[in-house]
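Have a look at the structure below before the remarks.
For this depiction, one protein chain was excluded, whereas all remaining protein chains were kept in their positions.
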Amino acid sequence: MTSMTPGSTVASATAPTRPRSSYWSHLKYVMSENPVTGLAFGLFALIILAALFGPYLVPHDPLATGVGAALQPPSLAHWFGTDHLGRDVFSRVVVATRLDLLISVSAVAISFVVGSVIGSLAGYFGGWTDRITGRLVDTIMAFPLFVLAMGIVAAAGNTVENIVYATAIINLPFYARMARAEVSIRRNVGYVQAARLSGNSELRVLFGHIFPNIMPPMMVQISLNMGWAILNAAGLSFIGLGVQPPSPEWGIMVAEGANFIISGEWWLVIFPGLALMLAVFTFNLIGDGLRDLVDPQRRT
Amino acid sequence: MSLALKARKVGLRLLEAIPTVIGILVVCFLLTRALPGDPAAYFAGPMADAESIEQVRRNLGLDQPLPVQFVNYVTDLLTGNLGMAISTGQPVVAELATRLPASLELTLGALLLSFLIAVPLGVMAATRPNTWVDHLCRFLVTAGVSLPTFFTGLALMYIFYYLLGWAPAPMGRIDMMYLPPETVTGFYTIDTLIAGDWETFRAAIAQMALPLITLALFTLAPIARMTRAAMLQTLGSEFVRTARAAGLNGRRVLVTYAFRNALLPVVTTLGMVFSFLLGANVLVEKVFAWPGIGSFAVEALVVSDYAAVQGFVLSMALLFVLLNLLIDVIYTLIDPRVGEES
């Protein structure tokens, strides 16, 4: 996960003298104190494994139609049943992990990096930097986000890259606004003054001293956004602007499966829905865990 | 900080909204024009030949060069004319007037419901971090946000309408046997109350219940989590510790010091949540056949109905500009730290 990188930088930045082993012991401490986070890290590992090795482990080709009779409920041969084209739902759910992870991680990474840099600069320097970026962010924010994503994907075409860009763009203001607000209330507090007086350049003060301290709320945002990114793709699929078939993707599977709820083919929506829920869940819990890990105040 | 200074700051903030509005006009004009597809060909009908497509294009004013189209658009806008929504055959202004209240009623209702549940949950979780209460809160709100809204909506409908028959048929804002109340605010719940018509009020609430719950479930998480995170931060901060050390009682510290300061990030979040809600509305409106602005926009977007998309985006944009202004103003007013050095 990309957000690990800034997270660990923070740890070393705020406590440069702390030996490496202490970092791990702290991790262990956090884990033992919060079993849910431990569970989340476990699930996260599972998701990563599924993304990396899923395609080699599944019993059937996720794209092959007619590997079983159409619309069969779960059985020993097909653990999660089969869909309307006789495809194996289990294989599709597992293989979909890679694409979903790709979409959410890249989208959130882009919006986090770009958004928080813009926001920090605006919050720190104020003045014209703030005004210009503020207007930019306001302009994006002025659009209902999902509709903006729809517009972008509709205009640019529904490919995986465009879904990623659209998701990144609509999430960008969140990081920018939050970073700006958090930086602006910190830019003149004691430790920042001290850092400035001791001869650090403005950028160094901003990214070396203030930025680490705005990480905790940002972490919460990231954890939420990881899930939202997947849900966003699912919503796009529901209105027909998702990834192109036949690629297995949880959102599109839930969207298509939703039409089968009333007719009783529950397995088409429940299993991808559970996978989706589990992933969003994991991201959210991980976010909390990371927050505990990097929060300087809680480490004392 | 003096009041005059705050007032000046608020005034400046209002001025700053103007370029945003202009930016929105340009972006929304360009975005609609960037949509693929030829609306003229679409609206000319299933059997149209090249000539009739050209005719439709002229009728729509799409044969003009882009700058001319933009000037026409802005001039019309200044006279309050947002054009015709071809996909529904109504003036965009009329569409907005009937659909915006429908969506806002749902959105604000969901926001209120979710705020009432999520903030106490968040505070509760923050005051008892890492206990089973905290974990349960996390679990519940995270579960709510982890499922796509259209799925939650359909599932609720399946259970409460299809299986149990408790909810009324999901066919819009009011059961077809009732006449909508006279329009005052456009919110059926409020309008029926103004008219003193309890029966219709109940019918309107019944239709709203499932979509409202669907949306509220979706927004519990951001509010509750932001409340928890902010509360934790303020509870761990120097001034709260100082207050505690000074012997103030727990409740007072919690409410006066911690909660008030924790509200700042929560208020910031509300704007974002509102935006997300309107997005989620698009999907929920589709499931419950809710005649709101979101479903209107989706249809308009799919058929490249320029006037409709522009009108929709513009009204949303202005709504958000107002909302963000409001949030910033509130932020300025309640945060003692902002603007001290200016």
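When the chains are written out, they are named A and B in that same order, and each has its own residue count from 1.
Criterion: contacts are C-beta pairs under 8 Å (C-beta built on N, C-alpha and C of every residue); 3 or more make two chains touch, one makes a residue touch a chain.
FYI, contacts and distances are computed from a predicted model.
Colleague: Can you pick, from "TonB-dependent receptor", "Peptide/nickel transport system substrate-binding protein", "Amidohydrolase" or "ABC transporter", the UniProt protein name of the chain not displayed?
Modeller: The record names the chain that does not appear here as "Peptide/nickel transport system substrate-binding protein".
Colleague: Which of A:G42, A:P73 or A:G240 touches the chain that is not shown?
Modeller: That would be A:G240, which touches the missing chain.
Colleague: In terms of residues, what is the contact footprint of the unshown chain on chain B?
Modeller: 35-39, 41-53, 55-56, 59, 86-90, 95, 98-99, 154, 157-158, 161-162, 165, 167-173, 175-179, 181, 197, 199-200, 286-289, 291, 295-296, 299, 302-304
Colleague: Against the chain that's been left off, what residues of chain A make contact? List them.
Modeller: 63-66, 70, 84-86, 154, 158, 240-241, 244-246, 258-263
Everything below uses one rule, namely that only the chains that are shown with their structure count from here on.
Colleague: Can you work out the whole-Å distance between the CA centroids of chain A and chain B?
Modeller: Roughly 22 Å, centre to centre.
Colleague: Considering only the defined contacts, which chain A positions touch chain B in the complex?
Modeller: These residues of chain A touch chain B: 33-34, 36, 131, 134-136, 138-139, 141-147, 149-151, 154-155, 157, 173-174, 177-178, 181, 184-185, 188, 216-217, 220, 224, 227-228, 231, 234-235, 238-240, 251, 254-255, 258, 261-262, 269, 273, 276-278, 280-281, 284-285, 288, 291, 297-298.
Colleague: Residues of chain B touching chain A in their complex?
Modeller: 16-17, 19-20, 23-24, 27-28, 31, 34-36, 130, 135, 138-139, 142-143, 145-151, 154-155, 158, 162, 221-222, 225-226, 229-230, 233, 236-237, 264-265, 268, 271-272, 275-276, 278-280, 282-283, 286, 294, 297-298, 301-302, 309, 312-313, 316-318, 320-321, 324, 331, 335, 337-338, 340-341
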